[in-house]
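A single protein chain has been removed from this complex, and every other one stays in its place.
Chain IDs A, B and C follow the sequence of writing; residue 1 opens each chain.
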Amino acid sequence: MFEPSERGQEYREKLLSFMDEYVYPAESVYHEQMVTSGDVNHHPQVLEDLKAEARDRGLWNLFHPHKEWGPGLSNLDYAHLAEVMGRSIELAPEATNCNAPDTGNMEVLTLFGTDEHKEKWLKPLLDGKIASAFAMTEPAVASSDATNIETQMVADGDEYVINGRKWWTSNALHKNCKVLIVMGKTDPSAEKHRQQSMMVVPLDTPGVKVVRGLPVFGYQDREGHAEVIFEDVRVPKSALLAGEGDGFMISQARLGPGRIHHCMRAIGVAERALDLMIDRAQSRVTFGQPIANRSNIQDWIAESRMEIEMARLLTLKAAYLMDTVGNKGARTEISAIKVVAPNVALKVIDRAIQVHGGGGVSDDFPLAKMYAHMRTLRLADGPDEVHKMTIARQELRRRDANWGKKS
Amino acid sequence: MFEPSERGQEYREKLLSFMDEYVYPAESVYHEQMVTSGDVNHHPQVLEDLKAEARDRGLWNLFHPHKEWGPGLSNLDYAHLAEVMGRSIELAPEATNCNAPDTGNMEVLTLFGTDEHKEKWLKPLLDGKIASAFAMTEPAVASSDATNIETQMVADGDEYVINGRKWWTSNALHKNCKVLIVMGKTDPSAEKHRQQSMMVVPLDTPGVKVVRGLPVFGYQDREGHAEVIFEDVRVPKSALLAGEGDGFMISQARLGPGRIHHCMRAIGVAERALDLMIDRAQSRVTFGQPIANRSNIQDWIAESRMEIEMARLLTLKAAYLMDTVGNKGARTEISAIKVVAPNVALKVIDRAIQVHGGGGVSDDFPLAKMYAHMRTLRLADGPDEVHKMTIARQELRRRDANWGKKS
Amino acid sequence: MFEPSERGQEYREKLLSFMDEYVYPAESVYHEQMVTSGDVNHHPQVLEDLKAEARDRGLWNLFHPHKEWGPGLSNLDYAHLAEVMGRSIELAPEATNCNAPDTGNMEVLTLFGTDEHKEKWLKPLLDGKIASAFAMTEPAVASSDATNIETQMVADGDEYVINGRKWWTSNALHKNCKVLIVMGKTDPSAEKHRQQSMMVVPLDTPGVKVVRGLPVFGYQDREGHAEVIFEDVRVPKSALLAGEGDGFMISQARLGPGRIHHCMRAIGVAERALDLMIDRAQSRVTFGQPIANRSNIQDWIAESRMEIEMARLLTLKAAYLMDTVGNKGARTEISAIKVVAPNVALKVIDRAIQVHGGGGVSDDFPLAKMYAHMRTLRLADGPDEVHKMTIARQELRRRDANWGKKS
Partner (left out) sequence: MFEPSERGQEYREKLLSFMDEYVYPAESVYHEQMVTSGDVNHHPQVLEDLKAEARDRGLWNLFHPHKEWGPGLSNLDYAHLAEVMGRSIELAPEATNCNAPDTGNMEVLTLFGTDEHKEKWLKPLLDGKIASAFAMTEPAVASSDATNIETQMVADGDEYVINGRKWWTSNALHKNCKVLIVMGKTDPSAEKHRQQSMMVVPLDTPGVKVVRGLPVFGYQDREGHAEVIFEDVRVPKSALLAGEGDGFMISQARLGPGRIHHCMRAIGVAERALDLMIDRAQSRVTFGQPIANRSNIQDWIAESRMEIEMARLLTLKAAYLMDTVGNKGARTEISAIKVVAPNVALKVIDRAIQVHGGGGVSDDFPLAKMYAHMRTLRLADGPDEVHKMTIARQELRRRDANWGKKS
């Protein structure tokens, strides 16, 4: 059943109350504050109000697996919470200080940061005082093959000198953003998976230039997906996370939990879209009856329910496996949910748009924006095709070991 | 995780050994005995040998939920076994006396049969000495709407007189078939769901005529899907199961577990097809390399793995819900798996056929027959569309109760 | 072959040269002028330059079927030109004065306008001096059922008084927009299809309020899709097009050619997306080879080619039928292309986005905007489902007339 533990269930109920009492009612306030500001990257007051309330209620840093820094929930327990947050995806994750990429950055700093990193960056992040970005993807090379990365990190005395161009550096335009974790190459001559390193780079370091925010479809997300140039950026050697050459390893470590978070939020998004579809179908009348009476619309509703439920079970299984047998044992599942969850969400949202007519593609409903957001998830962190390749290889290996044997 | 209980796991391991040691090796023997016999409804010796071995190993009547008659496994525990049986679907279910529709009939006789029914039919069924059929679907009316049934059961003194025409009466051509459970109408003027009754009718009752076996995509299945005419068939009043008007209720009771069985076997079939696809893809060379190297074939393998895994989780969840909250609480899931499992199996088998080339549609591989069998499951026990309608209604009801509320 | 006539072919070649020499090179200029202006509804100089050049080359009002006003090409001949224009959809249609909804409005004014309408509005439209909008869809009712319209047009002495709310009034935010054609009800008690009338309403008439431009997936299109309120808007009786109650008839008349234009442009969009996909696939390298070498990407290319070609043939057939047997005889085809063309374009664009990675959803490539635009076409002018219903009814009627006959 992949049900949450008793403790997880308590958090879930507290979160549901918070959603009902604060988050959903805040949605219209949020949009008004954003529009009024005239600034797509505005940080609206309502978010800070929600954060204060969430913290008061103990709904804070829920994601953090280490008891020292958060409730220390299992991946499975947190997965259930991430789904709930996904139902109001512009507000709930940030309100509870569970927003990507801050979550991944906080995990990385917890695991691989120095004491100085923790004091200077981790603590204010955990306090929700600052935001952070993660600079990995590059415009010049296919991100589906992580070893492609071209950003250089050259040692020079006590410092590294960083040169390169990144994009899709999410959060870099957040008003509170203060620091980046940057992936680059310290040793291009090393073994393929030991060339990369990760470093902590304050956003105001000379040579760091946020060139622009990339739109997603036509949306400029509040937190921003930035193109960032690093031009002779000098950081002390202490900027290094773990050791030289550990960049790939760190990226693998942050990957598993992040997948669960993204996918469960995507399922929350899909649930929200399904509810919108049903409500619209019940209220919209054509040719004398609500369109919810039509069997093609009913088929869409049923298919959406089936697809969402299956994607949820698979994601919960991946979380459970990570908790019990670790990332390696969950390899197929972690790849699979990355393909399944966004695609299911897209299907459901697209049907919901169709049921909404012209309103569906506009901003009178959140559907078009949901669609744009979910569409990027089929590319971010590797396109579908790379994950399918991973799964296929596992299957081929499985049969190789059982050649000729019947199932 | 929907894992089997410890006891379930023990049975699973015993069953896996039996499959490896006896069932898979028997497949070629089976086909030879069938071909040699020249009779599509032949009952080959190898099946009796397998039954004897299974019984010796305690792998007998595994489906039966009542401790008195079988191991009394939960639906969840048995689901795992049904999947394994599905991997050799022509042999394993019958070898373990877990074959439909005998399983459903045995459950119905256990729950609703008289002592006489139990003595005369249930015992030899549980012993694997006889087989039985279930006569419900009628050629003249859509079976998607069960209240359509036209077969008449008219009381006449101490007897009922049955008149009607049934088809898809599976097992009626089995060499061991001795008895039918028949659905008909005792009171066409009663409330819609109280018009139907079920009766136990020996196959050799005068007036019962097995007209023909219906082919499925050209295949005459061994057990037969018969068209049966009932012409002034007289049975004593004691033939009635439960009471007059209880027919619909009984059909609902047998429905849940049967769905789980069918769907888990379908998943076993899909797993077998995936293995065949992979093995063929690794061994078949075109343009200088095995086709398993091609990314489109790898996509098929990955998609098959994802789809199978999701269908399995959903079916296991349905089983778990039946065990914990009962048929009603599992309503959406029981409808959903009926749509999902056969469709997933068909997709996987179709890809496997494509990878096998001409061999795939012939009888050199089991794929075409698997396809034909799975295709009928999209119709048997109600077409996909009826189950989607059920799911959609549940969803509409759910939202009605939460009108305007955000998710 | 649905090839253009000799004259059509000459126009096509002239248009292709114009595209190569002027339009494609103008694309980057256009985007720069738009961005620099800081106004999403800016009317950039480059467009006026293109218009001047097109007119010089005799590539002007190509759509107009009446020799008096344009080249008088057949629907089939113009279809080929519309496809070419679709390849640079933000520039080419307007550069040649073939932009929707001006085209439909010009046709309507030609057929149903008074001499005054023609002098005052048609001539400057044909001259490309002004732009016009078409106000039909309403937010409060489903546009899939045109008889739903609620805008009132009440006679009052020599005037009509218009009250209502429209949206998706495209072009209303165009800097040159001067006039609207408005659909409303003059007689709600008349027979269902005689309640509506159409009127010519200058944009600056008191009471006409352009409330806002509706975004499409975050994009504010230059011409604008406006929400417009009509509050006690008074127009003289001469504003009426044709007679009272002719509104539905006029909307049907404009419908056929407009469909061809939209669908052929959609096919041009799809061709552009396919070229982008191929070029990217050839230049992007992962795991040591261009992704164009991978068989899954090759499958996408092949499927795109097949789907585009079939959609094109169907649309050309619809155009040919309109030319030869008229709108009624082309009924099924006119409905079919409305479903097929946007859906094919969306499939091709989505694949192209996937091949482009993160760039695909941003504005570095035109793909995301293409997607947003094409997605609206599944809703504008009736959702897919309404057109499928029309086709199905034709089929049911066809068989009714041949009941029992074999094909």
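Basically, a contact is a pair of C-beta atoms (placed from the backbone, for glycine too) under 8 Å apart; a residue touches a chain by one contact, two chains touch by 3 or more.
What you see is a predicted model; the values in this text were computed from it and never measured.
In the complete complex, the hidden chain is touched by one of B:Tyr30, B:Tyr78, B:Phe134 or B:Trp167, namely B:Trp167. Shown as candidates are B:Val216, B:Ile229, B:Ala242 or B:Leu255; the residue that touches the absent chain is B:Val216.
Across C:Asp115, C:Glu191, C:Asp204 or C:Asp400, the residue that sits in touch with the chain not pictured is C:Asp400.
In the full complex, chain A makes contact with the omitted chain through residues 294-299.
What chain C contributes to its contact with the hidden chain is residues 1-2, 19-20, 24, 87-88, 268, 271-272, 274-275, 278-279, 282, 292, 295, 298-299, 301-303, 305-306, 309-311, 313-314, 317, 320, 332-333, 336, 339-340, 385, 387-393, 395-396, 399-400, 403-404, 406-407. The chain not shown here touches chain B at positions 137, 139, 142-145, 148, 167-168, 214-220, 225, 284-287, 291, 294, 296, 353-354, 357-364, 368-369, 371-372, 375-376, 378-380, 383-385.
Just so we're on the same page, only the chains that are shown with their structure count from here on.
Taken together, the touching pairs cover every possible pairing of the chains. The most central chain, judged by the distance from its Cα centroid to the centroid of all protein Cα atoms shown, is A. Measuring from the averaged C-alpha position of chain A to that of chain B gives a distance of 42 Å.
Centre-to-centre spacing of chain B and chain C amounts to 53 Å, using the average Cα coordinate of each chain.
Shown for chain B are the residues in touch with two or more other chains, namely 295, 298-299.
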